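With one protein chain removed, the remaining protein chains of the complex are shown where they sit.
And now, chain A:
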Amino acid sequence: MCQVDEHYEEGLERAEVPSVSRKCVKCKEAEATVVIRAGDSFCRTCFREYFIHKFRAMLGKNRIIFPGEKVLLAVSGGPSSSSMLRQVQEGLSQNAHKKLRFCPGIIFIDEGGVVGQSVEQRRRTAGELLTVFRAAGFPVHMVPLEQVLDLPSSILASASLASKRTASSYKVAVDRFVRTDGGSSLTPQDQEVMLLPPVNQSQTQALQQLMMSATTLTARQELLNTLRLHLLVHTARSKGYNKVMLGDNGTRAAVKLVSSIALGRGAQLAQDTGFSDSRFGDIILVRPMRDYSAKEISYYNYLFSVPSVFIPALDTKTVDKSSIQHLTEIFITKLQADFPSTVSTVYRTSEKLQTVCRGPSTPEHTTRCLLCVCDLDTATEEASAFQATLTSEQLSVGPSGAARTETQRQDPVGLNQAAPPRQCCPSGGGAEDCGRAASGGGCCSSARLLVGSDLRSLLCYSCQLMVKDLASVESLPHYILSEAQRRQRRSQMRDEISDFLLGDDEG
């Protein structure tokens, strides 16, 4: 039998390797260690170079992050985002011309409360991560997910002025940066560390209640993603960051692409999975890890000792069919095992997707989804699949199907077709009174009806599906409900006014 070579620690050469052995495709000398794509096997040294280079190349190619800009790294403690943190550290320690030139900070959102971790477990995880973060030397913001309950409604109103920076201004910024600063150390002298504040038990319970109100795991996962994103963007804004880096890798992007289609998020695919995402206007979300497969990341983390912590997710240890997202992951992973180009093929598709540019004259946020803040995809022509779905749903529910078809219930003869389905009191007390009362929460049925049809009109198709799976919409955080009521009042007011200005737009 073969013997293990003495130089094994170097990880490069072994005198005899049992069974198949291949040389590294790059240096053609050292023994290959990692197969990253069919046929491409790298040695340890070349794999490291390839990995580090790819990160810088990704940022260089896209030119979205400007020199000197504050960038918030969203680190969950999982393999991908931990690897991302390491890449930023590597990038900042490179010599001048290869050096990354932005100012990173770290945010960790502690979701322990919704995945059933005890206070003690959460504290331990946070402590372990803090050690890693402190070593990086960047500002650290540790935030419990519970804080999402206290967000201001303004988070849902996207800032209208998107960054107008272009490729040429990027060049100018780089030049200026090189002149004034010479790329000298950006590492802050005093590391700002915001520790995890103690979490109120009742807050955790409120959050758990909200999560449990989602009757399916599919909806629960979507809800969690939505809340997490709101909290991320809010923290970025309040701490003065312009960009947020997310750790989504290529495998995740592929899974997300396929599951998003299944979830009815086709119109938002480009934003959900692309390299950059500007749905929040002033805060750009960036996904620099999407060029790496989950396998590459796991290998890198293992071989180069990137610490990560195990944090259970909502779908940890669940059965394959527990949710659409989980089933998609299993499906893609199985396919990938047999056809190693599956993930890259799927995720390259997502690169080709483009967001349709909204006209500059589009009226502000009323056209954005209340929850995911993407453009509403529900204003479609009559022949669309969406309308067909609505029609068939209405037909199958039938006139007696109460809750979902307010219009039909209130107006079975169809006398008042033009009236919006947001009338508050079936008793006909007058839309005006009811609108006023709703602001104070006084109307008998206002909340309930807001829940039913009115909330739907503020949501994109996919978020409508998610909300449909919530047992009670009242458990949604206050910032969402109050923003919903605000938008509703506005559109109600617009409707009232339009009665007096009859013919104004039509004429």
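Everything below uses one rule, namely that contacts are C-beta pairs under 8 Å (C-beta built on N, C-alpha and C of every residue); 3 or more make two chains touch, one makes a residue touch a chain; residues count from 1.
Operating definition for what follows: contacts and distances are computed from a predicted model.
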Per UniProt, the name of the complex member that is left out, chosen from "Conserved oligomeric Golgi complex subunit 4", "Unc-13-like protein 4B", "Ubiquitin-related modifier 1" or "Geranylgeranyl transferase type-2 subunit beta": "Ubiquitin-related modifier 1"
Touch criterion as defined above, residue of A:L314, A:L327 or A:V473 at the omitted chain: A:L314
Residue among A:T204, A:Q271 or A:Q336 touching the omitted chain: A:Q336
Given A:N95, A:S202, A:S305 or A:Q354, the one touching the chain that is not displayed: A:S305
Residue among A:K295, A:R368 or A:R456 that touches the chain left out of view: A:K295
Contacts of chain A with the absent chain, listed as residue ranges: 1-2, 4, 8-9, 11, 14, 17-22, 31-35, 41, 44, 78-79, 128, 251-252, 255, 294-295, 297-299, 302-303, 305, 307-317, 329-330, 333-334, 336-337
